[in-house]
Structures are given as C-alpha cells and as structure tokens.
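Below you'll find the structure, written out as structure tokens, and then a few comments.
Other chains of the complex are left out, but the ones given are in their true place.
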Amino acid sequence: MADPRFYNLAGPFSVAEIARRTGAVIGGAGKAELVLRDVAPLDAAGPEQLTWLDNRKYLQDFRRTGAGAVFVQPAFAGQAPREATLLLTEQPYRGYAIAAQAFYPEPPPVPGIAPGAVIDPSARLGEGTAVEANAVIGPGVEIGKRCRIGANSVIAAASQLGDDVRVGANVSISHALIGSRVRLYPGARIGQDGFGFALDPQGYVKVPQLGRVIIGDDVEIGANTTIDRGAGPDTVIGAGTMIDNLVQIGHNVQIGRGCVLVSQSGISGSTRLGDYVMIGGQGGLIGHLVIGSGARIAAQAGVMRDVAPGETVVGAPAVPMKEFFRQVAALQRLARRKSE
Amino acid sequence: MADPRFYNLAGPFSVAEIARRTGAVIGGAGKAELVLRDVAPLDAAGPEQLTWLDNRKYLQDFRRTGAGAVFVQPAFAGQAPREATLLLTEQPYRGYAIAAQAFYPEPPPVPGIAPGAVIDPSARLGEGTAVEANAVIGPGVEIGKRCRIGANSVIAAASQLGDDVRVGANVSISHALIGSRVRLYPGARIGQDGFGFALDPQGYVKVPQLGRVIIGDDVEIGANTTIDRGAGPDTVIGAGTMIDNLVQIGHNVQIGRGCVLVSQSGISGSTRLGDYVMIGGQGGLIGHLVIGSGARIAAQAGVMRDVAPGETVVGAPAVPMKEFFRQVAALQRLARRKSE
C-alpha cells in the first residue's frame, strides 16, 4: 500500500467494476464479485489486491503471485495460479494505470489563494482554481477552471492556461498559451528568450525574440525542462506530447501530437517533429531538421539530418539502426583482430 | 506582427532611418522615404514591412518576397524583386537584429519594489531598479541602476550586480560579482558550492569552496544553467559570452570573451577557455584543460585533451574534424564490406 502520509487510498472496487472501467475480460478463477482494496506489485500482492503482468521477465513472479486479480494478456492466462482471477486485455499496463487512478485518485485543487501569493488585479482565475503560497501571477494572465498553480511559481504577463492545468512548484511561465489538462513539473521554464544573436564587430547583437510558446492539451513537461519561445514564429508542442525532465527545446521548434521526449534530450532551433516521434534520453538534434511522424531517435543519438517517417536512427552522427549495429559489429571484429 | 498581448510595436521608421542605424546602404528600388511599420519573415512580409535574407536556402523566398525592404548581401541584390528596396550589408542578420530592437524595444523596468519582496535593509539598489514580487535580496547586496530582479528570485548576501542587469524569475545568485547588461534567464543557478570532496575512510570530506563567480559585462546565461563558484580561485565568465539553457560550468572554470556555449554542454572544473570559443549542444569537456581562442567544439563532442587555438574538434573522444570524418567514412566502408 502506498504511504498514507502521501497518498489517499480510495475503493474498494469489485473485479467486475474494474473490468467495466478498463474493458478487460474476466478470466482465470473468474471471481467477478471479489473485493479489491489496493494495487500492488506481482511479487507482493495479496488476495484482496490487484496487480499486472506486462513484461515476460516477470513470468516467474506471475506463476506464483498471491494477487487476487491480475491484468494479463490472454496468451499468458494458462500460466496463472489457480486462485487468481484474471483481467484479460492486450494492454495490461494500461489496465493497471486506469485501476491505479481509481484507487489513488488525484485530489482536486482546494480552490482559493494561499498566503503570500501576489496576483495582479487584471489577472483572471477560473472557478475552482487554487493558487499556492507565494506564487506570482502577472497582469492580464488568464487561468482556467480547477487549475493548481504551485507555490513560488511565476506566470508572467498575458499568458493563458486552459482548464485543469497543474503547475508545479517553482515553475516560470511567460509568453505562453497553454491548453487544458497540461502538467508542468517543478522548475520547468516556459517562454524565455531563445538563444538568438547576430555577430557584430562590437560583440553580439541580441535578436529580439518575438514569438510565443503554444502548448496543446494533455501535454506533460518535466522538472527543470526548458522551452524557449519562438523568435518570430512560435515554439509549438502538440497535444498529448510527453516531455521528461531536463529536456531542452529551442526557439521555433515544432513538435507534433503524442511525441515522447526522454530526459536530457535536446532539440535545436527550428527543427520540426511529426506526430508520435520518440527521442531517447540524452538524444540531440541540430536545428532546422524535419523528423517524420513515428520516427524513433535512440538514446544519445546525435541527429544531423532529416529522419524519414517511421525510421529508427542510432549513434552519433545518427544512422539507421541496422547500419549502426553493422558498424558496431565491424569495429568489434576489427579491434579483436588487431589485438590478436 | 508579434502578438500585441506580449509585445509593443514601436515605429514607424523610414528606410533612411533604418539604414542610418545599421550602416546599410540603400539599393534596389531605393525608396529611402518608404515608411516601414514592422518586421516580418521573407515569405510573409508586406509592402510596409522589413525583412532579411541570411541563408541561401531561402533565396527562392527572396526572389518573390512582397516585403517593402530587405536586408541582404550585395551579392544577392540582382535577384531581388523589382519593387523591393534593399538594405545592402555584409551582415543582414545583424541589420535585422538592430531593426527589430527598434520596432520592439524592450520596455525599461518600472522602478520600485513589488509586494512580497524581502530586501535586507543593508542591501543597496540603484536608481530605476525594479524588484519583482517575492524576490529575496540578502544583506550587503549591491545592485546597480535600471536592473530588473525577477519574481521569486534570490540574491544572497554580498553579491554585486552592475547596471541594466536583467535577472529572470526563480533565479538563485550567491557569491557572485556580476557586470553590467548581464541577462540571467529563469532558473539559472549562480555561485553554489562546486563539486569538491576528498576521500576518507569514513566517507567523503567536503572541501570548502572559497571562491566566487565573476561575470563580465554583456553576458547571457540561459534558463536552468548552473555555474558553480570557485574552490579557491574564482569561476570567471568573460564579457560578451553567450551561454544557453541547461549548461553546466564547474568550479574554477575560466571562460574568455565572446564565447558561445550551446544548450546542455558542460565544462568540468578548472578548464580554461580562450576568447570566442564555441561549444555545440551537449558537448562535454573534462577538467583542467586549456582550450585556445577561436576553437570550435562540435555538438556532443567529448573533449579529453587541450585544443589548440582555432582548431575544430568533433566526436568522443574528440579529434580534429578531418580525422573524425575520415574515421566515420572508414567505418562506414568497413561495415558495408563486412555485410556484403
């Protein structure tokens, strides 16, 4: 059970109720009325707990789990312990996610304005929105309903947030138009000037950054991630895109829908990503590239050319996956031969 | 036109006035008295707008631009549309930068101290300086004229800032002496302890970090960038150096004038850079190196040896550019041969 100092357990729920919410089919011991009181890992779950099998690596744990119910793919149903009720689905992890949200629902914001918050009189806050202590909200800011603005965060002049947005602690936002159900984790920096300057005999001349950051619905932006605003065009993050911690997104970058950017990756200015692109941890892309929908950029890849839709690239400079592994193998053989 | 919720448009300016401010020579249609009301991209600019051509890639857009006036190199003048007035200069992007600053001047700070700011009585603030909401300024801090100290930022005891310094939201500064016209973007961390400890049978012994961070005039420091103070010597950032987001600068590092450090690059302790060194995104340098003036470190390079002035190094471990591309080519040939 999750630490009750930090999490409130809801429920219980019957197996039938969980099946209904997730679309899973009841199988195995088939106890539709079994009462489930919590979620737990495969190797720790008991008879009133719900777990899931998502990775063959844990099949051994599955075979001897004491869980009352298990989300599992039909293909593995035959290996379940006799006592276990199964929740059969091709997407057991999704099933678990929905069930865990039911057992541990996120508490809604407690509407109101905490002490020390400084809110410009011209800012507008939607119904049910909570502003935590010492947050600062500038003139003309518009915030939707049921948002939570974290302690010590700063939302500068004229930015807009949709409904049900969660802004973590110590976040900075400026020059941004943000959709609904967006989550910004602590320390995220949205909308500062891009890195733009021109050479000059007397040093560098700053190029005014005149665009915005546009963030679609259902986007997550990780802790200490930085997203610069556009230089003239906007920087755009498409709906449903998931961005991890410490990611850098340069000015004018356009990211499609449902992309996944893993921690410490970086995208240089004016590069455009299609939909459902994935970038592994510490991957880097130079500027002015076009990355097709469904492309996959490996962790630590250094991408210096356009990537076609659906292509997977690896290495630095990044090449198609097959070519990369051919290179690695060739080099290993060569090194072995030379040292014999 | 830039979103008027975020940007105030100034002007208009005549072509003659823009030529005067930038040193460009009027050519093409030559309408010195043409009134310009805004800047805009090549492919969107209209007859009262000003644009620029900086990259051959956009020559096609240049040939059919509807812009009233265009900054362009003399070599391309012949390809301009007949109606376009040209502002001829070898540095069109610099011309654009200066013009864009004229059309969209940065609003000066509104002097005063916002609600919730906590300023030690022994701190001194220059004339015209603005302290935003909930900023914290420690004892003995000295801040120059016309500075802006961002909301929720913290300037710890005894640090000094010159004139016209812009400190973004949620910035932390300690143990620092900062010049004039410096910009610190949101979440920058300046002056915390370097990463120094000695081995000991009982664990690690912290080595007191007794230096400072010295930042020259006209430096920019990106969002969530971290600059540790020196261990005894100082950490030094030379005048006019531009540092992007999420960059790490270790203790005792010395950086010359006019260097450019792109996002997510990192410099380990005690390494010294000359002037006008460039480091690409995610490039890394080990400690105690000497990097000559004008050296260029490629994106993602891993630099483990000194780099001579003017040299370009690529790869990890980093080697001179020619050697790197020879290695890449050799490996590609080898991989191809092996797989035949």
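All chains are identified by letter, namely A and B, in their written order; residue positions are counted from 1 within each chain.
Just so we're on the same page, a residue touches a chain if its C-beta (ideal position, glycine included) is under 8 Å from a C-beta of that chain, and two chains touch if they have at least 3 such contacts.
Remember, predicted model here, so these are calculated numbers, not experimental data.
Assuming the complex is a homo-oligomer with 2 chains given explicitly, what is its full copy count?
3
One rule holds in what follows: only the chains that are shown with their structure count from here on.
Just how far, in Å, is the C-alpha centre of subunit B from the one of subunit A?
About 29 Å, centre to centre.
Touching residues of subunit A toward subunit B in the complex: what are they?
Going by the criterion above, the answer is residues 116, 118, 134, 136, 140, 152-154, 156-158, 170-172, 174-175, 187, 189, 192-193, 195, 197-200, 203-208, 210-212, 224, 226, 228, 232-233, 246, 248, 250, 264, 266, 268, 282, 284, 286, 300, 302, 316-317, 323, 326-327, 329-331, 333-334.
What part of subunit B is in contact with subunit A in the complex they form?
Contacts found on subunit B: 2-3, 5-7, 39-41, 91, 93-94, 96-98, 100-101, 104, 106, 114-116, 132-134, 150-152, 168-170, 183, 185-187, 218, 220, 222-224, 239-240, 242, 244-246, 258, 262-264, 281-282, 299-300, 315-316, 328, 331-332, 334-339.
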